[in-house]
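Quick one: the structure is below, questions incoming.
Below, a portion of the complex is reproduced, with chain positions unchanged.
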Amino acid sequence: AAGAAAVAHAAPAPAEGDPDILQAPEHTTGLGQPVVTDGYGKPSKYEANVQRRQSPGLTQTRQASVSFAPLQSLFGIVTPSGLHFERHHQGWWDIDPSKHRLMVNGLVKAAKVFTMDELMRLPSVSRFHFIECGANTGMEWGNVAVPTCQYTHGMLSCSEFTGVPLITLLQMAGADLKKGRFVLAEGADGSSMTRTIPMELVESGQVLVAYGQNGEMLRPENGYPLRLVVPGVQGVSWVKYLRRIEVGDQPWATKDETVHYVDLMPDGTHRQYTSIQECKSVITTPSGGQVLMDQGFYSINGLAWSGRGKVTQVDVSTDGGRNWRAARLQGPVMDKCLTRFSLDWTWDGKPALLQSRARDESGYVQPSYRQLRGVRGTRSIYHNNAIQTWLVEESGEVKNVQLG
Amino acid sequence: QDRFTGIGRDATPAEVKAWDIDVRPDFQGLPPGSGSVQRGQQVWEDKCASCHGVFGESNSVFNPLVGGTSKADVESGRVASLKRTDYPGRTTLMKVAYVSTLWDYIRRAMPWNAPKSLPVDDVYAVTAYLLNLGDVLPADFVMSDRNIAEVQKRMPNRNGVTTRHAMWPGNEFGGPGKPDVTGSTCMKDCATEPRVTSLLPPHAGDAHGNLAEQNRLVGPQRGRPPEGKVVA
């Protein structure tokens, strides 16, 4: 029976009507709370289940670890900053912004130092972009490993970022853009994260030295007071606590671009500097670990994104990929940004296999597991952008599955 | 740029020196210095072994650093065990292609709880010791800025890496190129066999706690309560 696995259905209302309507609640007959109980407010107490979470056993320490955003409970495209996924290599810090400095050196006329006061004085832009960890969905390369889309896809968030185009700072330092085709970004925390960024992307104006996130300053967990924003590129390149930018004529082969965030191919070679997050999508409701309460109409909702530009189409299948329908895309569809899609669906109570498949403006189409593994095998850890399948059982339970 | 007069200032040489600590594969940025395998063992046992194990084999705080490489790999520059699908895990020495990567990372980030505390000579020493543990360097080796290029030639996986792919968003490494994997645009009666081949066993779902408590209390779907607590 539909919803059998769910918590008991609400008792039917008595014939004269629902007591929640007939008996006026306290909030309709009393005086509520004053303004500014909180100068900075927080969610309802009834939303306490909506939290970012660790995946037990995934990492051996909690400072070199990750927490996942609860995608199954989010709407639209903005990720509330309090629920933004976390990835730290040596723990997070709350750095005094008045003491933070940014240095620009390397192939420049004169190495430069900027204070936060100065950076925030320069012309800024604000842009909506997704950020996805290169290891997102990494646990699922070989087989199903985790139960919900929080854990399969939750190293993904999307914010409005505000900052100075990095190219402005490079111009101020007199960077040699001819020889200097590579840029090193370095953080100020213990890991002093370093990643190589292509000058091409910097020259396009897309790479930002950002201090703002969703209208306020970055959160400490996300790099306060300064982080690099590298649209379309995996999160590890969005260096947090950014302290230094170096212009160079060669890539740096840092640990996190040549030992981690590398893709192991079936022939035993590692692909290095794999940076772009390729086109991907996931249905967030209904999704794994949930239970449908009833048969009938559902709106299938999900997220699509591409590191190569705009999402152009998302197809949804409810029969495991045999037939597909184009979903509605919620505008504005922005460059290298999450795009919310939805499709009407009437659940007849029979088992169903839900899938979504995204395409981007480069013509790229999100692959199935069979297609992805056909080229890359099952040991890559990073950059798993395969089509996700959710099995809806007759009981209404939704399970994470892979097809073969 | 006169436009932004008064914003930013020139860095002093001492400032650049303090922060410009990166070391590239061509050894740009490598400070002069040296350290022996023997001294490295001392550093390792004092400052590293507690987390990484005496032989770099521990996985209690991180993956093992050492293991899985062979003398043959040192010759070929390809780690053979990476080709095997049955080999359990991948150590740092199996993957790392450049000695500079190790050197740079140890200097900037290790020991994990006291990063940047090692003197330059000790970074040489402990890097040498790690490579000695992996049978890359002999026990009497003294690594320095003058012989590090020779060490590079012995890195077990130095030939095991490639940049031929379409995932670099620049024109280097042969340019962005054509993606390696292609999805299908079939919309009707597609040739997929929707057979479930992988599924979590119930206990694995519970490994992530009570999913009912990880979903909102209202909405068209709720979180699944733990097995056995299901209400009909």
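A and B are the chain letters, set down in written order, and residue numbers restart from 1 in every chain.
Everything that follows uses one rule, which is that a residue touches a chain if its C-beta (ideal position, glycine included) is under 8 Å from a C-beta of that chain, and two chains touch if they have at least 3 such contacts.
All values reported here derive from a predicted model rather than from experimental measurement.
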Composition by chain label (entire complex, not just displayed copies): A x2, B x2
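Everything below uses one rule, namely that only the chains that are shown with their structure count from here on.
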With chain centres defined as C-alpha means, what is the inter-centre distance between chain A and chain B in Å? 22
Give every residue of chain B touching chain A within the complex, in rising order. 1, 4, 7-11, 15-16, 19-22, 24-26, 28, 59-62, 78-80, 82-83, 85, 90, 92, 95-98, 100-101, 104-105, 108-109, 112, 115-116, 157, 160-173, 179-190, 192-200, 204-205, 207-209, 211-225, 230-232
